[in-house]
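Only a single protein chain was left out; the remaining protein chains are all shown in position.
We just call them A, B and C in the order they show up, numbering each chain from 1.
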């Protein structure tokens, strides 16, 4: 029992020491005021896509995938190309929402490779009372080289938007992904 | 080739039809203006925790877990208790960040059960140039009954904050999780 | 192009050097003879379970969970107890199969903690032509302390069986999990 309490104290103390912003002078109560969350735009990706491959109705719902064939990305602190060869695996769930799970690689102009997993949720409201509204938002996970100028991609949560421009004849189809850092 | 283009058109069209907000009159260009993302506070959880169980250095890094023993949650549209029996599995990665992966269950006051997975990222900057700063943010995934008043939890991305109050002697240790809906 | 070929050669060579059993003198052809796989029994778990918590129909299918309240495990090289506080999260997929995702902790008699994730697939054939038959098999993932006598759990793939004994009145319900190392 003593040991248990001690462990908790150690844990809480060490978390407080290492993450000062987590500590509070007085205990928080449920319903207390809460911080505002901000999402800061960091770059946009223009991702070109190939033809739809439709697997069809499978064990988790409707499954299909879209090849990622290339593209570019650009922001104040990062810029480069999308490496061809990724893919966006899509699942329409039994409740009608669609989840995209895209896995691909970015190459920065100064030669670093960055792994990306973009998990998008698409929701279309069925009725007017639907609080969620038409919805296309995502969570992105990056793995960048630790010893590169892009190590900051390893240490935050990133959010995304998805925009699909009107297709232009003879133009490669593409989507635009806005990437934001959650502060 | 014809079939490929057709498939893309069908896909893009169907996405545009089903998610009108995704369509744009003119193609977006990388670097164009981008929407502001908003995170709307929906409820707070006060989660009581048990003693630390330390597995130690293992295949992915330092691994430990903390039992989730109960608690309460409250917001304008939802209120109830945290079901005892969940757990928060923690990994300190080789690069020093800590990821929490908590899995537990909420029970609303009107009797519905909701599954929660809360994936928290804790980062402490090593130097002043670190852009990410002291960081404790999370992505929450809910599975609520589709035919309940809480189906809206199934159709958005949710973000979280984590606050650890100063431990009070003889009080059960707890953490406070702020939950926000990403619009 | 030179660099690309070089990288492949390096990769293949280094894999061959580090994993000698992967290398072959002559190129394998599809349809060639193939090794027999063996699953070696390493221990059994008797896991006591609590009452079912039914979330109901949700975004991926029918969702429910069963608390893991304790138990024991025993094999020639390992023995101990199941730490109370785990849970088995179950999903009945839209195609009728049920997937169990249990997450819990073992404590060995010599005091080490081991994290377990057991992913079980339950399938009941709908017709006689079904090749898969009645099915209850699993893949287990362990995270054991690297500097413990159980580090071998970190370096193999493990498979499982699931048996549910006839419930005995006044006895705690439990399941039996057989654990095998894939050689």
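Note that in this section a contact is a pair of C-beta atoms (placed from the backbone, for glycine too) under 8 Å apart; a residue touches a chain by one contact, two chains touch by 3 or more.
This one's a predicted model, so the numbers in the text were calculated from it and none came from an experiment.
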Out of A:121, A:144, A:164 or A:177, point to the residue that touches the absent chain in the complete complex. A:144
Note that chain A touches the chain not displayed via residues 50, 53-60, 63, 65, 67, 83, 85-87, 89, 103, 105, 113-115, 143-148, 154
Kindly note down the residues of chain C that lie in touch with the hidden chain. 3-5, 7-12, 15-16, 18-32, 34-39, 41, 44-46, 49-52, 54, 66, 72-74, 95, 97, 121-124, 130-139, 146, 152, 154-157, 159, 161-168, 171, 173, 176, 178, 180-183
Tell me which stretches of chain B touch the chain missing from the display. 58-61, 93-95, 97
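The working rule: only the chains that are shown with their structure count from here on.
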Highest C-beta pair count, chain pair: A-B
Centre distance in Å when chain A and chain C are each reduced to the mean of their C-alpha atoms: 29
Where in chain B do residues touch at least two different other chains? 50, 54, 146, 154
